[in-house]
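A single protein chain has been removed from this complex, and every other one stays in its place.
This part shows subunit A:
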Amino acid sequence: MQTTFAVVAERLRKRYRGGHGATALDGFDLRVPAGTVYGLLGPNGAGKTTAVRALTTLLRFDAGRAEVAGADVAREPGTVRERIALTGQYAAVDELLSGRQNLVLFGRLHRLSGPAARRRADELLERFGLTEAAGRSAKDYSGGMRRRLDLATSMIRRPRVLFLDEPTTGLDPRSRNQVWEAVRGLVADGTTVLLTTQYLDEADQLAARIAVVDAGRVVAEGSPDELKAAIGADRLEVVVRDVDRLAEAAAAVAGAVGAAADVDPDQRRLRVPVTDRVGGLTAAARALQDAGITVAELGVHRPTLDEVFLNLTRAEARR
């Protein structure tokens, strides 16, 4: 089956006029498979928000081409707007109105009739756990409730693509989990989600694929596992009980997996890169057992996304 892409961006360029004249997008390429959560990961000022604003028709880009939900962003912005929803960095709700009034207002602006808008509002309040707070002003909502209201508003017309710009920035862990749950629910319904985040953990939790953005372009792309693998091999780590036998253990493990070991006597630890996780682990365990060395800890570790991220953006900074 051929993959369909919900979002395609090709060589997008955007330079802000005036001021420092910074180039916000500098040949930005992206392909988001339909029906998945796709993460745009990058530091502040990397161009994530600019990319989202360009793709959601809020900002005109200077060059390049973009297609969202099958419509050309520059030529058919109206069609794009009918098929997407955006939840920006700042909760886009009317603070003076109640939660329910917000949903009815946006439903009406989506051209639902009055009764249909009210019915949809009640459905969404229920689904996002806001029925109790429906009559309260949005300004009295907690951060997490506001975000959920914001997401509910985005779901009024069941968009094909939902853009979430840093949906959990500034939220406490509990509210963050609520937002994550809501996002997973949307994807289960078939919505494609393009998510920007500064949190590696969030991208790792939610996204099937991730693009690392730096200085206005994508510097790496892949599944979280692929990205972790790209930056470095998995490492086999052994901690021995008796530091006097560390050198002996290092020799045994190195022989078993066929790579040089790195020893750290202070922690009684040795590290060796492996390509075959299970095979390496089994061979090392057997070699240590044969040598009669008592092991305190044995395991294979994958680099964290933090390491991937720091590595990639550091490489970018050197260029």
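Simple rule for what comes next: contacts are C-beta pairs under 8 Å (C-beta built on N, C-alpha and C of every residue); 3 or more make two chains touch, one makes a residue touch a chain; residues count from 1.
Following the convention adopted for this analysis, contacts and distances are computed from a predicted model.
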{"item": "Undepicted complex member, UniProt protein name, chosen from \"Cytochrome c oxidase subunit 1\", \"Transport permease protein\", \"L-lactate dehydrogenase complex protein LldE\" or \"Protein DltD\"", "value": "\"Transport permease protein\""}
{"item": "Touch with the omitted chain, as defined above, among A:Leu86, A:Leu103 or A:Ala220", "value": "A:Leu86"}
{"item": "Hidden-chain contact residue, picked from the options A:Arg11, A:Arg31 or A:Arg158", "value": "A:Arg158"}
{"item": "Candidate in contact with the missing chain, chosen from A:Leu59, A:Ala74 or A:Val187", "value": "A:Leu59"}
{"item": "On subunit A, residues whose C-beta touches the chain left out of the figure", "value": "17, 53, 56-60, 78, 81-82, 84-86, 88-98, 101, 105-106, 108-113, 116, 119-120, 137, 150, 153, 158"}
